[in-house]
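Certain chains of the assembly are absent from this excerpt, and the rest are unmoved.
Going by the order they are written in, the chains are A and B; count residues from 1 in each one.
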Amino acid sequence: MIGHAPNKLTCQCRAHLSFGCGPNMRFLPKLERKFRRWKKLKKPPLLRKLDALFKSAHKGHRPEDSAKRVQRENGKDIKNELSYKSREQFMYNGSFHEAVGSVLLTAQCFALMPVRGVTAKHPSSLRFSWRYVRTCCCLLFMVSMLINLSFTIYKVLHGSITFNSIRPLIFKSCIFLVCGKALSLARQWPDLMMKWYQIEQDLPQYQTQFEKRRMAQTIRMVMLVGMMLSFAEHLLSIVSAINYAAFCNRTDDPIQNFFELTNDEIFYVLNYSAPLALWGKLQNVYSTFIWNYMDILVMIVSIGLASKFRQLNDNLLKFKGLHMAAAYWSERRIQYRNICTLCSTMDDAISFITIISFSNNLYFICVQLLRSLNTMPSVAHTVYFYFSLFFLIGRTLAVSLYAASVHDESRRPLRYLRCVPKESWCPEAMRFAEEITSDMVALSGMKFFNLTRKLVLSVAGTIVTYELVLIQFHEDQDLWTCDQSTYS
Amino acid sequence: MIGHAPNKLTCQCRAHLSFGCGPNMRFLPKLERKFRRWKKLKKPPLLRKLDALFKSAHKGHRPEDSAKRVQRENGKDIKNELSYKSREQFMYNGSFHEAVGSVLLTAQCFALMPVRGVTAKHPSSLRFSWRYVRTCCCLLFMVSMLINLSFTIYKVLHGSITFNSIRPLIFKSCIFLVCGKALSLARQWPDLMMKWYQIEQDLPQYQTQFEKRRMAQTIRMVMLVGMMLSFAEHLLSIVSAINYAAFCNRTDDPIQNFFELTNDEIFYVLNYSAPLALWGKLQNVYSTFIWNYMDILVMIVSIGLASKFRQLNDNLLKFKGLHMAAAYWSERRIQYRNICTLCSTMDDAISFITIISFSNNLYFICVQLLRSLNTMPSVAHTVYFYFSLFFLIGRTLAVSLYAASVHDESRRPLRYLRCVPKESWCPEAMRFAEEITSDMVALSGMKFFNLTRKLVLSVAGTIVTYELVLIQFHEDQDLWTCDQSTYS
């Protein structure tokens, strides 16, 4: 049992390491991978020993046996270790359900995804019912949203309709649609997570706590960074609105001025009153959160799917170029097929949100770029405006790249299959290669478009083209006059 | 014979169920599928028994035998049942010829598809001749259309030619071309239906009346909904024209005003007379029907083809993941090949209508969106205009999605082939998979473009781009002045 000490130590030191790297922002797949590669260089002794064992498989007559032996040995290690481990170590089994627990909990504070048991250890504890309090909250918010939306429609229809003026309408309709879809997603969630869990259990497992925790950490980091930036943007928008309200003082009360500005669609219809103002403000805060959350949701599901593919790829990488039995390829092929099925199931579940998120981002980038041609009334505005614009572009890019990483990871096994030695090239390996070649595995926008890296370019091209055309209509309309909202 | 009672009962209850679902509008593929899935949950006892039998094939040594035995047994069931069945039960054999009977009959009332025997049980009764009364009616209408078209050309050439003013010309030319093509399609129809029938007979048959009736019901629903909406739009257009005629009273006679407005191309050349007005009105009604019917025809053929692919897929789904003999795959491959051939034959027959329908819809959406920028003279106009615009967009989307479903269904067998166990992976299964992977099975616009879901996005992109460019020419020309027709 002495031999296991280094491993235990390693895990702890790795846990430490990963805590250390926690606060770093790692929200672009490429950076992450670099970081990981750098860490790999500092391999602990046991891992090196394992590697040596795997290498030796090259010479052995029955490589799959030796590979299995290694796995068995490791299994024993882990089993033995488990009896020693604290609760902290036990926690991370690397499942997606576990990783998104806190993310869903946050969402529930903002009336989204009302499903019970999100922080439980096992997905079988997940429950959805129309009679839960959180479901009712969610429905209540949707009703409130609907009322707000109708105020907005009323206001928009009473002005002239331009590419710019329908902005609040599109913003609020999207929020409402996403809320509805999230509710329907919540109903499916327990089933989805069970399916996900079963497929996860069947995949080749990681040996170390560090590797198991990786996905969860990325997901939390994305959530944290997204929320913080969104919060910062909202604060700036408040500062900018206060600034603006002070300039265009319609009434003597600065607080009333502020609320009449930020919720002009309400006070266009009704008279000012403090409770209404508060309701409007709350609505704004929730809307802003949900607007960000729909992008984050797509990112998180993408990270989850990509990391499952990566889990398979990491196993394939281990045995790259070795003589593996047909059974190995057959097993991997079935695991790959399972993740593909999962990917397609998740795509069906979230592709409505994806398409809303993409078209929404596309529209807002165009509008903001168009507005960027105007002169800003104050420094506060300028700061808010450019922060908001770059946050929007960055978020869109992050969604696109994370979503594209699912497709990229799904193609990677092909690399390892290309290196299969002649003697081990069996019908199952061939079938595996052919399936990867011919299938298109990616998240999609309701099957109208697939989320790949090529999409980013064509979206960028579309934005530039539309922008060039839109600029032609543009006259430096004083968009910042006092009778219009600056609030996004 | 006691054992068959549940089955009989089931059929009746299913028939009842399906009648119940009749009035629901199920004109988008996705909704339909959801609905069906929901129904599947309530499986009747016999089906469950069948499933159990199929499941047992997993363990058996010769799965194809047991599968065939089940089919044989079912065949016997059906034969025995037949002697009991009433005329009502006998009616539905699930053939496409039977399903489109009433649709073609409706078309013949509007001088389209003049072929005899459309309501007969067997496609061999179909006949086309130049000397049938309905053929002559059709030719007569085409001559009348040609005269009307020449009036329109005369009127258009005497005004200034703009993107908007050539609208009636394009409308009527399309109607005329579609009439001609429908005549040529009618000549081919008996052969096409015979081919279709033969391929249908060879496919794995559905066991229940409910499943057999599904395609026919979808087709009728599409026809009904399409016709009703078209009728509603025509009524609104009349209301709007009456309203308009009352406003721009050129003469004292309100009826004359109305007809001079709706048939301005005739009375631009000739003096007003009641018979001419009546002729013009009839022409309008017929044109409107045919304008809608060309889209409906494409939808119906798409539904037919997609449902044939689905019939095959349902069979493949039943045996998904089981050990099937090579003969099973060989048979399915040949059946798949037959449907592909049928798809390509039908595409050759209707792709001219498809391309007319698509370019027509594209043009009209652009024109209507452009007109939407104008201020409307009255509420009646506004209602008519937006109803007409959304009907147009909805119809175009429905055509695109139904047509795309052919392609989607044709790719589905790949899913089941991916789950074939290693032991059953035979050259025939591989050949099947390769053929699906490499062939492009879809309806097309004269092979210039394929009708897939991706097309929808690129069409939408094209509309937005053209719209942005067109808007630049736009000045709020008072399109609703008294010297121009508001009639589409």
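What we mean here is this: a contact is a pair of C-beta atoms (placed from the backbone, for glycine too) under 8 Å apart; a residue touches a chain by one contact, two chains touch by 3 or more.
On a predicted model such as this, the values are computed, not experimentally measured, just so you know.
Trainee: Beyond the 2 chains sitting in the coordinates, how many copies does the whole assembly comprise in total?
Mentor: If we count all chains in the complex, we get 4 identical copies.
Methods note: only the chains that are shown with their structure count from here on.
Trainee: Just send me the rotation angle from a CA overlay of chain A on chain B, rounded to the nearest 5 degrees.
Mentor: 90
Trainee: Distance between chain A and chain B based on Cα centroids, please, to the nearest Å.
Mentor: 39
Trainee: What residues of chain A sit close enough to touch chain B in their complex?
Mentor: These residues of chain A touch chain B: 326, 330, 337, 340, 427-428, 431, 434-435, 438-439, 446-449, 462, 465-466, 469-470, 472-473.
Trainee: For a test of understanding, state which residues of chain B touch chain A in their complex under the given definition.
Mentor: 408, 414, 418-419, 422, 425, 430, 433-434, 437, 453-454, 456-457, 461, 464-465, 468-469, 471-472
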